[in-house]
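One chain of protein is taken out of this complex; the other chains stay put.
Now for subunit A:
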């Protein structure tokens, strides 16, 4: 079973995430697979995502920390070529939180949304707010 051979580092990271959670971020391991985390990140205040709760799934591959955590479709360089084993789950989640504060339309996952964002930031912010309300609010 995946949990029987969990590296000390993962155990420690998990303990620290639970005992000293970063503000606005919660990450808890799944009971049947301690390499699998359910993550919630609150939309940063003053951002279009304020009031939203963003749920993510994070998975620590066998090679972690030599390889980056797996995190779905998020374009974050530290999850790719800029990964360093000195980074941790916490630093990754903080980076994502920072991304919510300052989206980077120059490196988009969605070309349309990025175009929208670049050509009409105000409107894009409104859209983000609306979607936050619709899809990322409440539990």
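Here is the rule we go by: a residue touches a chain if its C-beta (ideal position, glycine included) is under 8 Å from a C-beta of that chain, and two chains touch if they have at least 3 such contacts; residues count from 1.
The rule is simple: contacts and distances are computed from a predicted model.
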Chain excluded from display, named as in UniProt, from "Multifunctional methyltransferase subunit TRM112 homolog A-like", "DNA-directed RNA polymerase II subunit RPB11", "RING-type E3 ubiquitin transferase" or "Protein farnesyltransferase subunit beta": "RING-type E3 ubiquitin transferase"
Candidate in contact with the missing chain, chosen from A:34, A:76 or A:125: A:76
Subunit A, residues in touch with the chain not shown (by the definition above): 7-9, 12-13, 16, 20, 49, 52, 54, 65-66, 72-78, 82, 84-88, 91, 94-95, 98-100, 102-110, 113-114, 131-132, 135-136
